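Removed from the display is one protein chain of the complex; every other protein chain stays in position.
Labels run A, B and C following the written order; every chain starts at residue 1.
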Amino acid sequence: MNKLRRKSLLFVLGFLALINGLYSSIAAPNDYREKYDEIFKIQLILSVIIIIMVLVMAIVLLRKYKSNEAISPKEIKVFHNNKLEIGWTLVATVLVLYLFFISLPPTENFAAANNKQADVTISVIGHQFYWEFAIEGVVNSSFTSLNFTTGEIIPLVLFQNTTYLLKVTSADVIHSFFVPELGFKVDAVPGHYNYVYLENIQKGEYRVTCAEYCGVNHYNMPGLIKVV
Amino acid sequence: MTEETHEHPSRPYFKVLVILAVLTIIEVSVTYTGISEAILLWILLSLAFVKANLVIAFYMHVKYEPKPWLLYTIVFVLPFALAFPMAFFPTVG
Amino acid sequence: MEEEHEHVSGMAPIVGLSFAVTGFGLLEFSQGNYAMAFLLVGIFLAVVVGSVVKEIKKRSETVEAHEDEEVPIQFKKDPIFGFMGKKLWIWIFLISEVIFFTLIIGLSFSLRLVVDEGLGYREIAKFCGLPTDSNLFGLYPAGWVDQEGRAPHEVLDIPLTTLNTFVLITSSYTMVKAHEAAEKGDFLGKWGARNYLLMTAGIGATFLSIQVFEYVSLIINENFTVQSGLFGATFYLQTGFHGMHVLGGIIMILFMVYKIQSGAMKDSSDVEITGLYWHFIDVVWIMLFTLVYLV
Partner (left out) sequence: MATERKTTSYWFLDYKKFFGTIDHKQIGMLYMMFSFVNIVFAGLLALIMRAELYNPGKDFVESRDWAGYFTVHGTVMIFFVVMAMGAGLGNYLVPKMIGARDLYWPRWNNIAFWMLVPASYFVWSSMAPIGWTAYPPNAIVLGGDKVDRWLIGLILAGTSSVIGAINFLLTVIYLRRPGLTWKKLDLFTWSIVFMAFIQLAATPVITIGLVMEFLARSLGATYFSTNAGSSPLFWQHVFWSYSHPAVYIMILPAMGLTSLIISRFSQTEVFGKVSMILSMAAITLLGFIVWGHHNFTASPNSPPGWFFTLTTFLIAIPSGIKTFNWLLTMYKGKIVVDVPFLFAISFVLGFVLGGVTGVMVNTIPLDLVFHDTYFVVGHFHFIIIGGALSAVSGAIYFIYSDMTGRMYNRKLAYAHYIFWVIGYILTFGSMNVLGALGMPRRYYDYSVLSILPNYDMIVLFNRIATIGAFMQGIAFTIFVFNFIYSAFKGELADEKPYNIAIPRLWMTDEEWEQLENMEVMH
């Protein structure tokens, strides 16, 4: 039993070290992604602990109380331990509330995007099956993410030192403006604006995908954000 | 059930009908007085609430059941409480 | 009653499978073949009516009460729900219906609250600290109006509907009288349950005819359809569902009349169950009338 315990402890510690190493080696390109990494790390570690705990409990209990003999109904025991139950209810509640409260500030931050003042407001319009970008207040600034004749992807070029407000909507069906590496997505809903506030993005190219099923070519709705 | 009915030989069904009719007339005539919609809404809602509960209490004879409040809560209040946020949260919440 | 011993029912699967016919009816409806749609739904209704009539006939032939008509042998008074006896099922069903109508009326009315400036939602929301402009519904048209800019009281015929309200309330009264008579054991007399039920069905049919008349005149004279903005769409959703429930109630009442006539009615609980359903429809109408027509 001791051996098993030691092994599993080593395994857990090793796994946690791996996660920690994985996450400290990657630099997040912007705020959203940074918060994502931070919270995901916490949750992943907690999850691994919980999963291992459940597995260990199951295996240990199974080994200890395994017996293939039937007992008579009279011998059936009922165990009851109110303290234990109240205890883990409280632990679970505290844990859950902790997770809730660490997720609150980034949530509010994301939701409050429409109240923020940005240098440039870019309207992003979803179409079947491409994106259309236009800088608000600049005439004829509109362009599509796809060159229809060559099939090339035209990037949306952003500057690192400028702040941007993306105003996302759709012209036909619901799409979702998803940039995995920047750690956000918002749905492009016809007749309705969703806002994303972007600042201080690291230089690089970030793929834009559509994350809400929008028709046959949903998988192929290309877009690119290039930060210089 | 039959014994209980004998205990209440006459239930005020007709009276309730008259009250319902009168309340309806009041409701309709209030709409012609030209008061602002916001106040009208609350007057009409409370009148409708009274009417609905009259029907529930007397015609659906919840009032005469052995456990009226339990029945009222389980069938009307609880489902209403469940459905109300679903109905109003998406749009006005 | 050989069927019963074998635990086999001939009608049940036919009724269950006949829902396919309704499905095809709805499918025809969606493709615009209305005649075919009504024919198919009619076939479905005929199957249902036929099977119920057959069932009632079978029960009228046996002296002892049918097994699932009696509260079963194992029945033990449940400490919480036991007092309701046989009518428990309709109360359980009404839970579902309360949610159904709360949602239909509530969803429609919540849409109206944010659209209709006059109702004062914004003031209340501001007072309660709620968001005053819902981000969800960004592009409101001004007010709760149809495509030609008419408010509810300009489109809808309120005197006619008031009359209709009286009609429905009266039907509730006759229904409750039917129950009273049934409890006294008076089924077939001049002022017995049967006649009161017939009266109720007749008044309910009057209500439905007035509603159909209203629909037709709205569609033809006022050009007010489901496409007339949210107002039109929700109007037909709410009143249409209510009308369908009235239709169901009338059919249920006619079954009860047939049951009394054929002698299969053993006690008053069936009349009571029908009555509860009917009164619930009345309650729904009271709320609908206020929120759809008057406000």
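In this text, a contact is a pair of C-beta atoms (placed from the backbone, for glycine too) under 8 Å apart; a residue touches a chain by one contact, two chains touch by 3 or more.
Because the structure is predicted, anything quoted here is derived from the model rather than measured.
Interchain touches from the omitted chain, evaluated on the whole complex, reach A, B, C. Listed residues C:Phe81, C:Phe166 or C:Tyr215: the one in touch with the omitted chain is C:Phe81.
Residue-level contact of chain B with the missing chain is found at 79, 82-83, 85-86, 89-91, 93.
The set of chain C residues touching the chain not shown comprises 6-13, 15-17, 19-20, 22-23, 26-27, 29-32, 68, 71-72, 74-76, 78-82, 88-89, 92-93, 95-97, 99-100, 103-104, 107, 111, 115, 131, 134-141, 225-227, 229-230, 232-234, 236-237, 241.
Residues of chain A in contact with the chain left out of this view: 32, 35-36, 39-40, 43-44, 46-47, 50-51, 54-55, 57-58, 61-62, 65-81, 84-85, 88-89, 92-93, 96-97, 99-100, 103-104, 106-108, 110-111, 113-114, 172-174, 176, 178, 180-181, 183-187, 189-192, 194, 205, 207, 209-220, 222, 224.
Here is the rule we go by: only the chains that are shown with their structure count from here on.
Inter-chain centre distance (chain A to chain B, centres taken as mean C-alpha positions): 48 Å. If each chain is reduced to the centroid of its CA atoms, chain B and chain C end up 17 Å from each other. Chain A and chain C have centres, each the mean of its CA atoms, that are 46 Å apart.
Under the contact definition stated at the top, not a single residue of chain A touches 2 or more other chains. With touch defined as above, chain B holds no residue shared between interfaces to two or more other chains.
Chain B meets chain C in the complex at residues 1-2, 5, 11, 13-14, 16-17, 20-21, 24, 27-28, 31, 36-38, 40-41, 44-45, 47-48, 51-52, 55-56, 58-60, 65-67, 70-71, 74-76, 78-80, 82-84, 86-88, 90-93. Chain C meets chain B in the complex at residues 80, 83-85, 91, 94-96, 98-99, 102-103, 105-107, 109-111, 113-114, 116, 118-121, 123, 125, 130-131, 134, 136-137, 153, 158, 162, 165-166, 169-170, 172-173, 175-177, 180, 183-184, 268-269, 275-276, 279-280, 282-283, 286-287, 289-291, 294-295.
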